[in-house]
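Removed from the display is one protein chain of the complex; every other protein chain stays in position.
Chain lettering (A, B and C) follows the sequence in which the chains are written, and residue indices restart at 1 in each chain.
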Amino acid sequence: MNLENYIKARRQQKDILLMTHIVLGYPSFDDSLRLVETMVKAGVDLMELQIPFSEPMADGPVIMKASQESLENGATLERCFETAEKICSEFDIPFLFMSYCNILHKYGFQPFAEKMKAIGIKGSIVPDIPPEDAQDYTAAMKQQQLDPIFLFAPNSSDARMKTIEKTGSGFIYCVARTGVTGSNTDFSEDISDYLRRSRAATDLPLAVGFGIKEKADIDAVKGFVDIAIIGTESIRVMDASGLEGVDRFIRSLA
Amino acid sequence: MNLENYIKARRQQKDILLMTHIVLGYPSFDDSLRLVETMVKAGVDLMELQIPFSEPMADGPVIMKASQESLENGATLERCFETAEKICSEFDIPFLFMSYCNILHKYGFQPFAEKMKAIGIKGSIVPDIPPEDAQDYTAAMKQQQLDPIFLFAPNSSDARMKTIEKTGSGFIYCVARTGVTGSNTDFSEDISDYLRRSRAATDLPLAVGFGIKEKADIDAVKGFVDIAIIGTESIRVMDASGLEGVDRFIRSLA
Amino acid sequence: MAEGKAGYFGEYGGAFIPEVLHATFEELNEKFTEIKADPDFWQEYENLMSTYSCRATPLTYADNLSRHFGGAQIYIKREDLNHTGAHKVNNVMGQGLLVKRMGKKRVIAETGAGQHGVATATMAAKFGLECTIYMGEIDVLRQRPNVFWMERMGATVVPVKEGTRVLKDSINEAFRDWVTNMDDTHYVLGTACGPAPFPEMVSYFQSIIGKEARRQSLEATGKLPDSVYACVGGGSNAMGIFQGFMDDDVELVGVEAGGHGIDTHLHASRIASNDATVGVAQGFRTYFLQNQDGQMNETHSVSAGLDYIGISPLLANLADQGRIRFESATDVEVIDALSLTMKKEGLIPALETSHAFAQAFKDAPKMRSDQTIIINQSGRGDKDIFTIADAFDDPKWKQFIIEKARQYES
Partner (left out) sequence: MAEGKAGYFGEYGGAFIPEVLHATFEELNEKFTEIKADPDFWQEYENLMSTYSCRATPLTYADNLSRHFGGAQIYIKREDLNHTGAHKVNNVMGQGLLVKRMGKKRVIAETGAGQHGVATATMAAKFGLECTIYMGEIDVLRQRPNVFWMERMGATVVPVKEGTRVLKDSINEAFRDWVTNMDDTHYVLGTACGPAPFPEMVSYFQSIIGKEARRQSLEATGKLPDSVYACVGGGSNAMGIFQGFMDDDVELVGVEAGGHGIDTHLHASRIASNDATVGVAQGFRTYFLQNQDGQMNETHSVSAGLDYIGISPLLANLADQGRIRFESATDVEVIDALSLTMKKEGLIPALETSHAFAQAFKDAPKMRSDQTIIINQSGRGDKDIFTIADAFDDPKWKQFIIEKARQYES
């Protein structure tokens, strides 16, 4: 079952799915494994595994710091692959890679996609590849039946959304607001207009992220999108109160 | 008897006369008095009393330092006049003021000359008044029958010497070499040419100074000039070995 | 200048930006296209640069250096005389005019050595814009004098505590600001790098150097130079002067930071060394000094302005085409060249600039005396005094600083 179908099927049972995020190697690779285990057990529906990059242009301070520490602790691409492979084999939800263009580009888009396939990763989120420059990337992914996830922004025009949704597959990642990850988003404010436009632009499932940090945020987008994405907040919780805290946090969102 | 005649008369008895120099107020005004006493007793024929100036453009380091200390110790023009008056009344050789233009200018050339007359000073040496700008100065001096002493330099042309000697009176101060006071002059080198030119340029008595510091130097100029001038060296001796040293030094020159 | 796909130069360039900046770049591309086609704009730009800075900057004949080396006649293009002391102001004032046209109220910029930050703060003061400068924390500490001036001109200087806390990290941080505030804010990128249209746009504004230099060479010597030298950090001063001679039979020589030597990995030579590979970072595709995983390396140079990880896509392409010869100069060679230039000509090139001098000094003696070269003096070195004094290890300078510190502490 491909990613899109998985999401649609799962949505039959749940109003909204939950996608969480970790940075591979942060605080350590062992912790990464345990974090995934905790999250999966707590009921998340899909996960992003971020491969750290030294120039994380679109990340906010929390994820940036996590990436940096992971690299300083000696995280290599090889270690990321190994850990991801272990994760995919042990847990039965879809996992995606999140990273920046250069990580894929340096390895080669095609070898990288082959590696993802071999490991069992279902797709990838790369925020600094725009549709215009995505051809090699999407071709490599599609050849391996993997999903390159693309992003909408609140200031994407309707026409632009069309272009984007045609380039990507799996689902669309709706960035809830301008800015980087990890800042507050006021979900009580009306972002419904943006999400309605997004919905109209594509038949792909929609995910929304950037600033979701409690059940109320999720409730606010319920009905508009298929997936709520928790990024920064779970790192904050992990830093503050460990795995147990993460378990409690994820469960509180359901 | 005016200065010129005094020198000529005295030369009847001596091959060469000795003029020495002190800075008024250095090391103190009392010391100035005692220095004059020592020098006169040791047989000097005439003396320069330097009124310190804050911008002593033509002085070398030793005299400059003496001037500066004198000023720092609070030397005023009034104190200099008082001390000079005491000196002139107590000792029976001609005394000259040495200073810079501004000291006379600020007081007024005419009042300054009147003051000199009243005190008993016979003339003045002001190295930064050139003949071209000397009119007010010489007029004031001459009105009081005082002698403005002018200077020849080794690079003064014959024509220039004529101009200078016409402006001054008393005697001519032949600067032995270029540069400031207090450096070595090699009197064994031939300065006779310069002094012969000087002799030819004027009927005034000639004095030579800048760098004379021992009997051999004086012997070298004997026959060419009427007066040997000791400037810096006696300050050096005073600093090193006090009044007694000065007494010994002056006597060694005879 | 672009060929093939818009924003690309050969296989280099592009605009690898988050979706949220798409509209901003669309507007920027549009406005840039507009001003390029508008002769009034260039005229307005030249007027501004000739009344606010001192363009045309002179071409100085270095007679003593020419005689000293006994080879080519050496001419020096004097970007150091610009207001704020370097070529950086050309780009910044050009973008300032663009900001006015776009009606934005705020500018942001990255800065490494501080030169571009000072230029941007200056432009913001002149144009009445709000201004935030991102600067790696390490650079803030090293380059306090520049920070002082930026702040005095009313800019907010934000020390970037992320990453390696140097230039590249301040670029990331500036982008983070931009993705949040793109509506009222323009990001004044400081060199011919970054996402399209920046490499082309910065080069466009800097082309004023080459235009002048070409004309001045003809006036002064009756012919074009045989070779033109420029140091290469991001590549803006090099592109600036090279563009005056691109279609001529003139050799173009770009000089990168050789640091401790290109065999030591402690350098910042992207083309002259074999250490760089093609990558995509900070919004564009070019040669980067990166490891096998695609993580960027730390670089080293005595000059803070040349230690960038990437190089202008325009230069990468021209290197591929063999149009530009790339060389590198080591820290030691650079200090020697600087020292000689001060003593012989009374000129103080910036440490960055001194790289170009160092290479020119290697080549000039081998040339004939009827040949001429131009060195682009991209900036003046007197604002580098803390670095240069350290490079010379000047004991009296150290004593001065120690005394000054004592005053402050008491």
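The working rule: a contact is a pair of C-beta atoms (placed from the backbone, for glycine too) under 8 Å apart; a residue touches a chain by one contact, two chains touch by 3 or more.
The structure presented is a predicted model; accordingly, all values stated were derived computationally and were not measured.
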Left-out chain, listing which of the shown chains it touches: B, C
Contact partner of the left-out chain, one of C:15, C:28 or C:59: C:59
Contact with the hidden chain (one of C:215, C:343 or C:366): C:343
Which of B:127, B:170 or B:205 contacts the chain that the document leaves out: B:127
Touch residues of chain C, complete complex, unshown partner: 50-54, 57-61, 64, 78, 81-83, 85, 121-126, 128, 141, 144-145, 147-149, 152-154, 339, 342-348, 382-383, 385-386, 389, 392, 394, 396-398, 400-406, 408-409
Hidden partner interface residues of chain B, rising order: 53-58, 60-61, 64-65, 68, 71, 76-77, 100-103, 105-107, 127-130, 132-133, 150-157, 160, 164, 175, 178-180, 183
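The rule is short, and it goes like this: only the chains that are shown with their structure count from here on.
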Rounded Å distance between chain B and chain C, as computed from the means of their C-alpha atoms: 66
Intercentroid distance (Cα basis), chain B paired with chain A, Å: 97
Contacts with two or more other chains, residues of chain C listed in rising order: none
Touching two or more other chains - residues of chain A: none
